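Of the protein chains in this complex, all but one are displayed in their positions.
Let's turn to chain A:
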Amino acid sequence: MRLAEGTANAGPVLSVRGLKVAFAVADRHVPVVRGVDFDVYQNEVLCIVGESGSGKSVTSLAVTGLLPETARVEGSITLGGVEVNGAGRDALRRMRGEDVGFVFQDPGTTLNPVLKVGRQITEGQVALSRLRPAEAEGRAVELLRDVDIADPEQRVRQYPHQFSGGMRQRAVIAMAIAGQPKLIIADEPTTALDVTVQAQVLSVLARRQAEMRAAVVLITHDLGVVAQVADRVAVMYGGRIVETGPVEAIFRSPRHPYTRALLRSIPRMDTDEVRLDPIPGQPPMPHALPAGCAFEPRCALGSGRPRCREEEPPLSTVASEQNAACHFVDEAPPAPKVHAMARPKMAEAEAPPLLDVKGLKVHFPIKSSVLQRTTGWVRAVDGVDISVRAGETLSLVGESGCGKTTIGRTVMGLVQATAGDIRFDGQSMVRLGPADKRKARRRMQYIFQDPYSSLNPVLPAEDIVAEPLRIHGLYDEMGGAERVAELFDMVGLSRSMLSRYPSEFSGGQRQRIGIARALILAPRLVILDEPVAALDVSIQAQILNLLQDLQAELGLSYLFIAHNLSVVRHISDRVAVMYLGRIVEQGTRDELYSNPVHPYTQSLLSAAPDPDPAARHSSRRIVLEGEIPSPAAPPSGCVFHPRCFRADARCCAEVPAFRPYPGLATWTACHHAGPLEQNPAALAEVSR
């Protein structure tokens, strides 16, 4: 994927100059992209990175003329030397079919559910008469094989719903490469996918791209993905490119304060640094941009200097092939603040755990649609033991569908347990009457993933935060309005925002409201279901820090549910890894991350994209085959055996017991548990 020799004398495949996009909103034009220049050459991957509202997706849509009528596009976009901006409908259509391939974010909605996958893949080519209808199916089979879909002859006649998420995204890639395009535009192609599936999809995309020597524009917010696949990087902020350069340079010596801050705010897999260094404030809204440098209000370097406030810095060369848009680019960055934060550890191994879950099973019936008879069971959670001690954080990690959210909801009493016991503070929660359950819930609270849907849109923030008090009839007893205002202070929201409605808050602020609401009853245990997954990277760091501060201050216990391994490493004391309704490995954070013994944990850790370009050639990469099976029909024996690189006959027949691994404080459920290096078979698999 490296920049090939010989591309220097060829012109760029895509060249964008002075691109400006404004949307007509009511009676004015809101600038979303404000002067963007970039080139992409043959066989090169350009990653455009940015937070929400930075204009990265709009840029990619503008490149192919896919923006709605309300958008005003200025500047020049040339694709293979032909001007795109202002081109006619037919010219654009032909260009999209022949020269450009698209991969969109959500494979679930990119494919038409009523058309066979094979037909969709070749539809565009047939419509443009580049492919004869009779040859279409053969070509579709070929393309599906190219993107590693097993049994393409059968799959080509199936419908999208018969494909899993990862297979759908690979079908979309097949569609994108069907016309042998010169340029592939991928907008967050793996954001909706699980980490092991993401690794498969990225590797397919990289292989096909290298084969066709296509230029790729990949848009993402995930710096890990950038480090893995990019040749060059463009960092966007407030509708402009603020820094661009080769991937190694961007990661090793970022020059723009935003790039630096962004890289510092992500939790890393390879460090135990306790506190993140978040970027203060919120990303700017396109309709309320600051007058000078868009990053000035959040910048540690500018910090209110008049030049930054008044004058927008131009993109200027700072090193060979590296440009940054900052007035004070040559100034040394202020030393990162040292956040020495000793975490008070109240956890005592001898004390009975605050939350103790034993043998938990949650099975959901599958009803046949006609007679409402139960025809099977979805084993969402199938025998799980976990415990959370006072003041500690236990994380449940796993891919989608592994049952981690179901555990959180069952503990909270939102879902009925099928079997097993949940003891909270010594009291069994499973067979409580409604009144006792209500009382017990006071001490246990829940924070939701999506800050946009978890707040009632018709209530002002103060009423949302006060709602648990009102429900329990404790509003006056616990201090009423004063208590609500205190909570606002505690989560870092201004008291002047008390009477605003959720729609007036940004995502990070909404999540703070959700946290305030969960803490108002002074709970002891907080269940956090992916609390930062929906937030921008710079905001994610703010919320993680807030959660850690609150834990230390209030002595809270956290049951932290997440899929992001670096976030989990950052916040947890102990970690439990789940696969298909069971815990496959559980241990202290350091033990689990430095000495994983279960093959699933090992592959999960190796599949997580590391935000370090140097790591991409590391040989420790395990790309798992296939995807998570349906929990309605789990495989026999060890549920992981169909995807496992150590599986043998015993694994297919015998369910491994969950037991301590000798020599480590880790528990695991595997017949062949052991460190990765000791297993030559595994290494052979890795190198394949």
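Everything that follows uses one rule, which is that a contact is a pair of C-beta atoms (placed from the backbone, for glycine too) under 8 Å apart; a residue touches a chain by one contact, two chains touch by 3 or more; residues count from 1.
One rule holds for everything that comes next: contacts and distances are computed from a predicted model.
Q: Assign the chain not included in the display its UniProt protein name, restricting the answer to "DsbE family thiol:disulfide interchange protein", "ATP synthase subunit a", "Branched-chain amino acid ABC transporter permease" or "Binding-protein-dependent transport system inner membrane protein".
A: For the chain missing from the view, the UniProt record says "Binding-protein-dependent transport system inner membrane protein".
Q: Taking the entire complex into account, which one of A:N43, A:Q125, A:T259 or A:S454 touches the absent chain?
A: From the options A:N43, A:Q125, A:T259 or A:S454, the contact with the absent chain belongs to A:S454.
Q: Pick out which of A:Y446, A:Y475, A:Y558 or A:Y600 touches the chain that's been left out of the picture.
A: Within the whole complex, the residue contacting the unshown chain is A:Y446.
Q: Taking the full complex into account, find the residue in A:A127, A:A319 or A:L414 that is in contact with the omitted chain.
A: Of the candidates A:A127, A:A319 or A:L414, A:L414 is in touch with the missing chain.
Q: Spell out the interface residues on chain A facing the chain that's missing from view.
A: 51-53, 105-106, 188, 191-192, 221, 412-414, 437-439, 441-442, 445-446, 448-450, 452-458, 460, 467-468, 471-472, 501, 503, 507, 517, 521, 530, 533-536, 563
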